[in-house]
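Note that this complex is displayed minus one protein chain, with the remaining chains in position.
Let's look at chain A:
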Amino acid sequence: MSGSPVKAALQDSLPIVTAYFPIAVTFGVLSVAGGIAWWMTILISVCVYAGGAQFMLVGLVLSNSSPLSTVITVLLVNLRHFLYGTTLGPSFRQWTERHKWIAAFGLTDEVFAVSSTRLREKEPTPVYQFAFVFACYASWVSGTVAGAGIGQAVPTSVSQALGFALPALFLALLFLGERTLAHLIAALSGALLAIAATLLHAGSTGIVIGALVGATLGLLVREYSGKLRQKVP
């Protein structure tokens, strides 16, 4: 490969960088239009750095959810990152512990999706991975700054339409991942349980229950259909 690792990293990050900026602008606009201070909005992007979770956080804050259930719900949404770390882990065996902890900060959904295909071809060097990860982070934070800056000037009708960015983002993430029958059943049973919990006024505990039961049902369907297939001669 020709060129420096930094250049290669920036090239590889380009699709994520271009997607992140406008989504982060949307986040900034929505958060400020909802009444969260501009500096707090930027701090959310700086500290949390996870698209779906941040929209979720703002939604829960604006609907006055209790702080504890807000924190638990959002962290549960982010629990999927555990899978990313454990999946990518083997490619980082040669790295120092410190380098691993720096690179891990930027392990978002999209960074994982791009990294997991790339890392199978070639083990990452710290320079490449840092440049890749922090280019995406820079795009996310600067998009939020831009959005928070124009937030109050944006008309209500526009910020109302931008509110649909959240379900759209969740739909995109859902169909971006694996799409087997078992995964769709996990999503569907999670949805039904969360709806039932909302109708029973159980609030956001429904998301926690839906996630845990849905994931277990998905796994059972996968195992069961696997066994059925083995029995067919």
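The definition used in the following text is that a contact is a pair of C-beta atoms (placed from the backbone, for glycine too) under 8 Å apart; a residue touches a chain by one contact, two chains touch by 3 or more; residues count from 1.
The working rule: contacts and distances are computed from a predicted model.
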From "Spore germination protein", "Branched-chain amino acid transport protein (AzlD)", "ATP-binding cassette domain-containing protein" or "Dehydratase", the hidden chain's UniProt protein name: "Branched-chain amino acid transport protein (AzlD)"
Touching residue (missing chain; options A:V127, A:A146 or A:A165): A:A165
Touch residues of chain A, complete complex, unshown partner: 18-19, 22-23, 26, 36, 40, 43-44, 47-50, 52-53, 56-57, 61, 67, 70-71, 74-93, 95, 97, 100-101, 103-105, 107, 110, 157, 160-162, 164-179, 182-184, 186-195, 198-199, 201, 206-207, 209-219, 222
